[in-house]
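All protein chains of the complex are present and in place, except for one that has been dropped.
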Amino acid sequence: MVRVLDEDGELVDGAEVPDLDDDELVEMYRTMKLARRFDERAVSLQRQGRIGTYPPLSGQEGAQVGSAMALGDGDWMVPSYREHAAALVQGLPLKQTLRLWMGDENGSHIPEGVNLFTVAVPIASQIPHATGLAWASKLKDERDKAFLCYFGDGATSEGDFHEGLNFAGVFDTPNVFFCNNNQWAISVPRERQTASKTLAQKAEAYGFEGVQVDGMDPLAVYKVTEEAVAKAKDPDEGELRPTMIEAVQYRFGAHTTADDPSVYREEEEVEKWKAKDPIPRLETFLQRTDRLDDDAITAIEEDVEDRVADAIAAAEETPRPDPVEMFRNAYAGMPQRLEEQLEWFESVRAEHGDEALLED
Amino acid sequence: MVRVLDEDGELVDGAEVPDLDDDELVEMYRTMKLARRFDERAVSLQRQGRIGTYPPLSGQEGAQVGSAMALGDGDWMVPSYREHAAALVQGLPLKQTLRLWMGDENGSHIPEGVNLFTVAVPIASQIPHATGLAWASKLKDERDKAFLCYFGDGATSEGDFHEGLNFAGVFDTPNVFFCNNNQWAISVPRERQTASKTLAQKAEAYGFEGVQVDGMDPLAVYKVTEEAVAKAKDPDEGELRPTMIEAVQYRFGAHTTADDPSVYREEEEVEKWKAKDPIPRLETFLQRTDRLDDDAITAIEEDVEDRVADAIAAAEETPRPDPVEMFRNAYAGMPQRLEEQLEWFESVRAEHGDEALLED
Amino acid sequence: MGENLTLVQAVRDGLRDAMAEDDDVLVLGEDVGKNGGVFRATEGLYDEFGEERVVDTPLAESGIVGTAIGMAAYGLKPVPEIQFSGFMYPAFDQIVSHMARLRTRSRGRFTCPMVLRAPFGGGIRAPEHHSESKEAFYVHEPGLKVAIPSTPHDAKGMLIAAIRDSDPVIFLEPKKIYRAFREEVPDGPYEVDLGEAAVRREGGDVSVFTWGAMTRPTLEAAENMADDVDVEVVDLRTLSPLDEDAIVESFEKTGRAAIVHEAPKTAGVGAELTATLQEESLLHQEAPIKRVTGFDVPFPLAALEDYYLPEPERIESGIRETVEF
Partner (left out) sequence: MGENLTLVQAVRDGLRDAMAEDDDVLVLGEDVGKNGGVFRATEGLYDEFGEERVVDTPLAESGIVGTAIGMAAYGLKPVPEIQFSGFMYPAFDQIVSHMARLRTRSRGRFTCPMVLRAPFGGGIRAPEHHSESKEAFYVHEPGLKVAIPSTPHDAKGMLIAAIRDSDPVIFLEPKKIYRAFREEVPDGPYEVDLGEAAVRREGGDVSVFTWGAMTRPTLEAAENMADDVDVEVVDLRTLSPLDEDAIVESFEKTGRAAIVHEAPKTAGVGAELTATLQEESLLHQEAPIKRVTGFDVPFPLAALEDYYLPEPERIESGIRETVEF
């Protein structure tokens, strides 16, 4: 298992700090803090009924931010539903993440120029898409783009994981398959998911490299992802482009706000993993190496607080989308039958008023 | 790759003849001859329009008969569509195989007491069934049964292969997954199917053992299958029950009678593999070890000819099934709507007569 | 003596009784064991029956259904759960090619007595794919039965009937009403026959056919218009096989009909009911049969779902069109 920092934020023997300048390292820390704070606020918004079901990411900031920062400008990201921090690094405003979990598809209208695919909820189904995107790029002879796809430990059991990775091997597509092994698929522990010793070794079945990395060590994650991205674009003779990365980590909170983890796991286990929290680990490292001091931390915390508050305000100010949108986005042009349905809907709506149609 | 006989039918250095008595060894040979002859006749019946599309097995007798003979009385077999020889060993009359390819579902009504699942055509879809059958047996605490499932090299790319094997690993079911790697999935060569070096190594992903065997060496196939069957029933401490066997072999003929392999493969390649033909290989071995002489071979050939002829006669004498059968077998009891449909059908049939309804 | 239970509790109770009466019954799926199911439909079963009969599986729907088919063929009575009906699609091949056809394929040598349960339908403000109601897919597949209860009493009785059935049943549970109300549910196993519709409200002016979570807003619409229109509400309960007699009888009495379902209109089960009614009873038909359904668009996320789902006002408007024709 690849590691750069140990649990106390000390450099592991023989490990090298990846090639990031001081600003970038501090930016990594700031983004992780931002993600953590966003997460806390989102969970509490859900409790207050201000957003819908929400999948928290606390504990997984290191894997998300470390890997996302390793992407270059032209590279693409294909997320699962939990990669709010990674998507943020890639350029998605937090407001949009909130809008999505408020139940507004516009949250998934990724801004032009942001190389991020939309969240899709069916587990592992995004993996073949990632292979297809990368394959298309290769067919267009781009050769300078890598396609990073996130999924969980549970996702590795789905047929689409298998088919997507197998196609990537056969067509030698510029993919990085990044497994956020957070030990749990809702209530199902990693050991129940598969009898395979590691998830990384599943890459064997597809003829390309698998790597296990400490997913709560953002520097290690950055390093292995950067290498995988480089290989995807320019492999050595005889090497296949794709890599599967297993980032070993832990989900501190519930699976989603609808889940109660106390039913299926011990608080002790959570505590054990909290000792590996990526944020204090990186903080300690940055402090000890004089890249960060208490004032800077305070400034970052204030900044983060503001940014989250702004995103929430912006998301909450956005009005409910017009129901016409759901009719308009099914096809490029609205079929006649759908137009008739919309007409009827508008007549019923006019007759009864929105008050009557909307439950509270 | 496990081997007992070399291509000339000589014992490989250090290899041991599996624990089969002389009669059993001759029976193995007889069954392979029977399968080969059956196959030739079936292909020609199809050419004469006497049966429908048929998937030939020539070249694969060693893998099928060797593995099937390794099953014990209580063991089960889950076939793909090409395992006519294996099914024969397991107890399915050749007549039924012919009826199936004549387009009669009764061919798939496996006789009571024969532990054989029905052929299902969707590739790899039978693999989860095999896991489920084995799992059920384990839940019933039988512990003395193994469940052998056949599939092709192409099948390893399907999601159902992945899910079926993964469940087997997790629930430690008494399965033997037997891959007939005949180098081709219709026109797609093995190397195009996956970038994985061997198919056997795909077992890595599920935490259990994978073995590669010379599939044109019936003795080697017998040996590895017997071991896998034994392990499925009674694994050593710390060992998982399932095994994946990759039997490396070749399909001498077309994928089915509807296929023309000359479009996608070289005759040279076929010739190279014909040199490994399992039948002369076993014949030579049995002759050299005085288990078989020319007279016995002649007698076997005559016997085989008769048995195939009898099966064909019996299959051809069987009348077309009554169309009522298709209505009667959809549910345990016929729903009212279906009864009405049957009634209407019978009235139309009475009005116009079968002549009019049946195309030729 | 019974208990006042919600629909999801009744499901749980039905599972419990079925498992208690027959050792061959087992439950499997994602998070059904230790966690008791994401809707708690299997709560307590793991403790009562152990991990061999209440099985947490890997995250693989085709694997869940496919292995269940093997178990059913081997004499067990598996009751797999798919966490949401929108996640049945990865198992679709196993459902239509195998669950539905094993009996036909083997001419009865192997059968597939199993019940595939899934919470279905919208109305709970869930993420995408968590609000599907594509019962029509399964109704169109011969060899399957399709049951959708709308009350706690039916949920338990139909589930037990489904588990005892010798054919495969798709059992869709309207999750919007999992906890909407309570009803007296008898202790111990009992059956509510599959294939029998229930008249939920008698009326003489117009018949409204519906099922699942739409039964309640339909009844509400019927009450709201009770002053001037006498609406009969028929809850189909089982969509395959259809209770043709019941719908024809009601329709021939009223001469007018509306159908209410959540699924998209085009090629939904409402189309089948309409086609059947005009086939059987055209001479009784006094007005076009109105379909009040979901629209022909993907089910929207939470912010728009109230606009998508038929509710009492929309249902009333639809019924009135038929009545005033």
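Per-chain residue numbering starts at 1, and chain names A, B and C are given in the order in which the chains are listed.
One rule holds in what follows: a residue touches a chain if its C-beta (ideal position, glycine included) is under 8 Å from a C-beta of that chain, and two chains touch if they have at least 3 such contacts.
These figures come from a predicted structure and were not determined experimentally.
The undisplayed chain touches these shown chains across the complete complex, A, B, C. Across C:R16, C:K77 or C:R105, the single residue that touches the chain missing here is C:R105.
Across C:A20, C:A226 or C:A275, the residue that sits in touch with the chain not pictured is C:A275.
The set of subunit B residues touching the chain not shown comprises 52-53, 81, 100-105, 120-125, 154-155, 157-160, 185-188, 192-194, 258-259, 263-264, 320-321, 323, 325-327, 329-330, 335, 337-338, 341-342, 345, 347-349, 351-352, 356-359.
Listed here are the subunit A residues that touch the chain not shown: 105-106, 108-110, 117-118, 120, 122, 125, 127-137, 139-140, 159-160, 162-164, 166-167, 170-171, 325-326, 329-332, 335-338. Contact between subunit C and the unshown chain involves residues 62, 86, 89-90, 92-93, 96-97, 100-101, 104-105, 128-129, 134, 136-137, 139-143, 240, 242, 263-264, 266-272, 274-276, 278-280, 282, 285, 287-291, 295-298.
Everything below uses one rule, namely that only the chains that are shown with their structure count from here on.
Taking each chain's centre as the mean of its C-alpha atoms, subunit A lies 35 Å from subunit C. Note on chain placement: the centre of subunit A and the centre of subunit B lie 45 Å apart, centres being C-alpha means.
Shared interface positions of subunit C, defined as residues touching 2 or more other chains, are 57-58, 60, 62-63, 90. Within subunit A, contacts with two or more other chains are made by residues 157-160, 192-194.
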